[in-house]
Every structure is written in C-alpha cells, then in structure tokens.
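The complex appears here minus one protein chain, its other protein chains still in place.
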Amino acid sequence: MTAPIDMVLIVDLVLLTLLCLTAVAIMLVRHLFAVVALTGAFSLLSAGLLVTLDAVDVAFTEAAVGAGISTVLMLGTLALTRRREARVPKLSPAGLIIIFMTGATLIYATPDMPKFGAADSPGLTHIVPGYIEGSEKDIAVPNIVTSILASYRGYDTLGEVAVIFTAGMGVIILLGRRREEEYGYSEESAAFPLRPEDSSDDPNKDKS
Amino acid sequence: MVDALISHYNYWLIIILMMLGLYIVVSRGNLVKKIVGLNIFQTSVFILYISLGKVSGGTAPILTGKPETFSNPLPHVLILTAIVVGIATTALGLALVVRIRESYGTIEEDDILIAERSQEVSEPNGGTV
Partner (left out) sequence: MRHHLVLRVVAKMLIPFILLFGLYVQFHGDFGPGGGFQAGVIFAAAFILYALVFGDDQARKVVPDKALILLVPLGLLIYALTGFAGILLGGKFLDYDVLSSDPTHGQHLGILIIELGVGITVAAVMISIFRAYAGRTKAIDKEDW
C-alpha cells in the first residue's frame, strides 16, 4: 500500500466510525431537538467523507442541503408538532431480523464489487473516458461534473428540476397559509381552526 | 479473507450504516424519527455509490490542464440528482407529518392506528384531512 492509500484509509475509517456513532445516538436519543442537531452533524460528517472520496460537487450539495435546508425544515416541523418521542424505545425483534437479513444479503454481494479504488472497474472504462475527452475538446468546460450534468445527461436534469417544482407545489398546497382577506374568513370565525390547539401540546405530559 | 477485508472494508461499514438507518425506520414509532432514519439510509446509499467511483491516486474530476487521473465523475452526477430528490421527499414527508398532527393530534404511529381503528378522531378538524 502506498502512502496516499494509507491516509485515505485512516481518514475514511475515522469518519465512518463517527458516522456510525452519530447514527446510534440518533436512534437512542428521545429529545427530537437533539436528534435534529445530530442530523446536521451527520450531514456535515458525510460531506467531509465525500471530500476525501474526491466528490467535491456532491460534498458541496450535501453540506448545503443536508446541514442547511433539511435542519431548518425539521426544526419547523418540530415547532408545529411534539418535541419529544413519546415512548421509551425498546428493542424490536422483527426489525432486527429484517436488518440482519438485508445486511447479510448485501454483504454477501460485496465480493463481486470492484475493489475500493480500482482503476479498471467497468463503470470507469465504459463511457467515462468519452465524457472526459468530450468535456475537454467539444464543450471546453473544466468541471466535468457540470458538463455531464448539463450537456450529456441534460434530460435527467430537466426531470430533476421538475421533481423539485412538484415538491414545492406539494408543500405549498399542503401547508400554504390561507389569508383572511382572500378567503373571507378569519381564524376565530372558522368552523375548523387552522392552527393546532395548544392543550394537547404539553411536552411534560408523555403519552405512555 | 484478510485481502477481501482490506479491499472491501468500506462497503461493509457503509452497509452497517445503511442498516442502522433502516432499523430506525422500522422500529421507531415517531414519524419524525422515521423520516430522520430515512435520511440516514439515503445518505449512506449516496456514500456507497461515490465510494464505488473513487480511483486510488485520483483527484476531483476538474480539468486543470495537467494530465492526471480523475475519479469517476458519473456517480457524482447521479448522486447530485439523488440528493436533491431526497430533500424534496423529506420536505413533502415533513409537511404530511404536520398535517397528520393537525388531524389526529399525535405523531406516534401506535396512537394513530388506535385512533383510526376506533373511528373516533381526537382533534378539532373532524372529517377534513
């Protein structure tokens, strides 16, 4: 093993261990505000891991989206719902069986996968040299990821923007604020109040 | 065996991470916790795909004028799309959780099932979802 692989290996191992510990902490902690903070930490650690795997665009997006937008949305949801998990989590045997079987099947399939860091894997030699060369000569854009995203696989990106648009429309339809002056009724006179009532939102009263 | 361990160790660690996320989805009753577990599962799948594309001794796929080996840029493109679709799903899921809370008064799965089965929905918006 040459020196660069050793360093990558050590950093990978440390970051993956920290990720696993964060996931275990998210599983066990009951206070949902702490869970959201841990999710932000999880996103940040995975962004660091992605940088060591040479995926700088993906790390950028993961840090911005995971640690930024996702945390804000979850905090907004917590402000509208409960702040604690109601039940003490106990071990679920059916869940354990499912994950052991799924995990065992996946691990059984890994020896067929290319070695970590292999330079001759089929995914790398089939069409990617054409993209790299085309990005240099035909398109003349230094960022190969952008040239594939926008030009070679531009149709997929169009579909992705449509997905974002649909999700935005969905959230606006589900949660969009209704205004009194537009719809002609106010909260007090409405038959169905638009806001959750305060009485059932007591964090000290756990439903057991 | 040791050779397989060294060359595939990271896949196994990532699969363990995936299974942790899946366990959170399956075993916890709180809906927000389920969505968080789904996020963990998604992120570990992304890391799996990106680690498939890493080339040892390679660098980030940005042309600099010097001849060098690049890591595979194609998984990066696919995972970029997947991250954005993941946040869209999370936003919609959390919006549904908010509406469920307003309709049923709870976000614990067991309480919702009880409320549904007994046909009495304990909240102010009776009948409207």
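The letters A and B name the chains in turn, as written, and every chain counts its residues from 1.
Heads up, the rule we're going with is that a contact is a pair of C-beta atoms (placed from the backbone, for glycine too) under 8 Å apart; a residue touches a chain by one contact, two chains touch by 3 or more.
If you're wondering where the values come from, they're calculated on a predicted model, not measured in any experiment.
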Of A:20, A:41, A:107 or A:141, which sits in contact with the chain we cannot see?
A:141
Touching residues of subunit B against the unshown chain: what are they?
60, 62, 80, 84, 91, 94-95, 98
At which residues does subunit A meet the chain that is not included here?
33, 56-57, 59-61, 64-65, 68-69, 72-73, 76-77, 79-80, 83, 138-143, 145-147, 149-151, 154-155, 157-158, 161-162, 164-165, 167-169, 171-172, 174-177, 194-196, 198, 201, 203
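Here is the rule we use: only the chains that are shown with their structure count from here on.
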For subunit A and subunit B, let me know how many angstrom lie between their CA-based centres, rounded off.
5
Quick one: in the complex, what on subunit A touches subunit B?
2, 4-5, 8, 12-13, 16-17, 19-20, 23-24, 26-27, 32, 35-36, 39, 42-43, 46, 49-50, 53-58, 61-62, 65-66, 69-70, 73-74, 76-78, 80-82, 85-87, 89, 91-92, 94-96, 98-100, 102-103, 106-107, 110-111, 113-119, 121, 123-124, 127-128, 131-132, 135-136, 142-145, 148-149, 153, 156-157, 160, 163-164, 166-168, 170-171, 174-175, 192-193, 196-197, 200, 207
So in the complex, the part of subunit B that touches subunit A is made up of which residues?
4, 7-24, 26-30, 32-33, 35-37, 39-40, 43-44, 46-47, 50-64, 69-77, 79-81, 83-85, 87-92, 94-99, 101-102, 105-108, 110-111, 124-126, 128
